[in-house]
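One chain of protein is taken out of this complex; the other chains stay put.
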Amino acid sequence: MSQLSGFLYPRTATGRSSLIPDPPWFYSGDLLTVEYRTDPANVAALLPAPLELAPEDPGAVAFIWADWQSCSTSREELLDPVRSQYKEAFVVVRCAYEGVTYSRCVYIWVDKDFAIARGLHQGYPKKLGSMWQTRPHPFAHGAPQIGPGGMFGATLAVGDRRLAEAVLTLREESPTNGFVNGHPMAHHRVLPNIGGPGDAFAELISSGASSFQGGQAWSGDAELRLFDSPTEEVASLEIEEMIGGYYRQVGVEWNGGTSLAVLPEAR
Amino acid sequence: MSQLSGFLYPRTATGRSSLIPDPPWFYSGDLLTVEYRTDPANVAALLPAPLELAPEDPGAVAFIWADWQSCSTSREELLDPVRSQYKEAFVVVRCAYEGVTYSRCVYIWVDKDFAIARGLHQGYPKKLGSMWQTRPHPFAHGAPQIGPGGMFGATLAVGDRRLAEAVLTLREESPTNGFVNGHPMAHHRVLPNIGGPGDAFAELISSGASSFQGGQAWSGDAELRLFDSPTEEVASLEIEEMIGGYYRQVGVEWNGGTSLAVLPEAR
Amino acid sequence: MSQLSGFLYPRTATGRSSLIPDPPWFYSGDLLTVEYRTDPANVAALLPAPLELAPEDPGAVAFIWADWQSCSTSREELLDPVRSQYKEAFVVVRCAYEGVTYSRCVYIWVDKDFAIARGLHQGYPKKLGSMWQTRPHPFAHGAPQIGPGGMFGATLAVGDRRLAEAVLTLREESPTNGFVNGHPMAHHRVLPNIGGPGDAFAELISSGASSFQGGQAWSGDAELRLFDSPTEEVASLEIEEMIGGYYRQVGVEWNGGTSLAVLPEAR
Partner (left out) sequence: MSQLSGFLYPRTATGRSSLIPDPPWFYSGDLLTVEYRTDPANVAALLPAPLELAPEDPGAVAFIWADWQSCSTSREELLDPVRSQYKEAFVVVRCAYEGVTYSRCVYIWVDKDFAIARGLHQGYPKKLGSMWQTRPHPFAHGAPQIGPGGMFGATLAVGDRRLAEAVLTLREESPTNGFVNGHPMAHHRVLPNIGGPGDAFAELISSGASSFQGGQAWSGDAELRLFDSPTEEVASLEIEEMIGGYYRQVGVEWNGGTSLAVLPEAR
């Protein structure tokens, strides 16, 4: 029979059909971040052993919208942009593993299958959703600018229900784009047993950007509203105290990560 | 009974449900334009009397992709951007009416209902389609920049069939963004008779931007491929000679137009 | 220049590009209907003069979901079903005009552009929405049957917000499929003035099925929940008293209607 190629499924002789190509993967996009504090017990409820709460500010949460254009080394996706553009919304907390603090994405929604597939590899728990995020533009007729007073809205809907909406009004240049999503990610990758309970494969991995450039970050006043749904629990990360809102344009390269532990189970 | 409000349907006591609000309407967006020449007979075949071919370069065609963010005077749509962002692809020719040269959109596809509804009012023959257009971004990881060598792709699909795809490679600053879409628009608005053949209402109107700002236009080398479909005839505007490709960021206000003629029929 | 063809825009020499073909139009589909009473003042608020409240049970409302497959005389759409299938949710009240009782669709959402275009012609105030409706199937593994105890859900979302959801549990065969949507429709068709306030065209028309077949109707227990939205007012038709729920499979032909009055304005 055949030697198959392709980073992920479906694998073929050429590898051309693979839902995603080999890393590295390249991203240009805009991040709208809202950070707040919830009861740390709400964060703990999402951290399986051996992960622990982060030692400092353990209840901090980042709700982030991102509007991306992405490609592989060939850059061919950029000229067929249905294969390149996607939007996402995700929720990040922090945790500790063997004394090191990590960021961890606990919920994430995207609008393309290639983004779901990258998440399988990277351990992001991606579902499909409908995300919208105000775009800046040089002309103000129908757009804000990245500067004082610039107002940006962002929404998330899943299963035809609105789950979250935010409004960010920029106020001033900021030395940071927030701190919750600032560490390497600690993520689980799992495949349940085909024949019964438990996992066939469970692994704790770590990864982060292999290269990063960012524009000037801006901070401002943020509002965030979370709504309940029968299939989602993001509203359980209740907002106790707003930390702030941030906007930043970034360029990112991702090129693999590190296996921290292969586990018997990830539940 | 009631005095109803609302610019378009459904009209209610408050007007809040209207699919579109009163003009003026405001737009910020990026235009990718490919201009070419077809046999003028192909253009004439789309111009009902009393319209005539434009006196100069009558076979010129512009195929334009636009990536828009838009709003009404309240600007509230900008903070709920599912109501603000849309994409479109459209085909423009020129014509003459009573000795004046007009631009005329002969085919157009959009991806939101509010854009369809604006087109009803403005005489753009809008259908739904799936349009994608490479976005520029300050960081080059997954994006071109608006400058020499910047490559932009654009695609159009309708009814799950690809109808058009373009690649534009920017070369130099340009004094224009093309000429085909540069005149006021001459469009028909029609409603067929509810009870039989013919139109209940047919009107020739003219409109254009009530205010406009544009960034530096760029020109470059353009490729354009058109594909056939059982429900579309854009491929009949066959490409005989490429004129050029253009990219420009613009801000636009639209605030009504002028009725040129009420007609017994528009066929 | 040219003699153009095509029922609606864009008109061309062949007529092939028209968003919709000439009537008659043919439909096969399933209707899930929930009828209830609201304060008649809520209905009156949606009826422009010269329409009046229906003389009997003037606060009756029908909220209807429909899952359609449709085609023109050629039936060619049935073999390219992206052009044939669509879903809709709509709200019907009754009214009186010159002593005759009519049904009237006050809100409607569909998921295809050809359905929007038919609505332009027929006076249905169609927007885009996302509608889902449980389907019956001969095998019960993942489906109800049309019979006692059969449970059907239906949902409507617009602009990424859920607007309505219903659950219908069938109980028994019913002599009717409800009464609110049982009269000829009285609808307005409007085009606003291109140059200022008021309408360029406003017409009151009437139409209904030119041919109809229906299976056995079933009635049952219905729940209906309506939710608010910044752009929709359906929740203002508050539920005061449930009348009942109905399910029926139907085949319909539509082939034009009658102009009741051309009006100076429809607000």
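Details
In order of appearance the chains are A, B and C, and numbering begins at 1 in each one.
Quick note on the criterion: a contact is a pair of C-beta atoms (placed from the backbone, for glycine too) under 8 Å apart; a residue touches a chain by one contact, two chains touch by 3 or more.
Every value quoted in this text rests on a predicted model; they were computed, and no experiment measured them.
When the whole complex is considered, the residue among A:59, A:178 or A:257 that touches the unshown chain is A:257.
Within the whole complex, the absent chain has one touching residue among C:49, C:100 or C:151, and that is C:151.
For subunit A, the residues touching the chain absent from view are 1-14, 16-17, 19, 44-53, 76, 80, 82-83, 106-107, 112-113, 116, 120-122, 125, 127-128, 159-160, 188-196, 200-201, 203, 205, 207, 230-233, 256-259, 266-267. Where subunit C meets the missing chain, the touching residues are 26-29, 68-71, 78-82, 84-85, 130, 132-135, 137-144, 151-155, 165, 167, 211, 213, 215, 249-253. Residues of subunit B in contact with the chain left out of this view: 130, 132, 155, 157, 160-162.
Rule of thumb we're sticking to: only the chains that are shown with their structure count from here on.
Chain geometry summary: the mean Cα position of subunit B and that of subunit C are 30 Å apart. Multi-chain contact residues of subunit B, defined as those touching 2 or more other chains: 80, 82.
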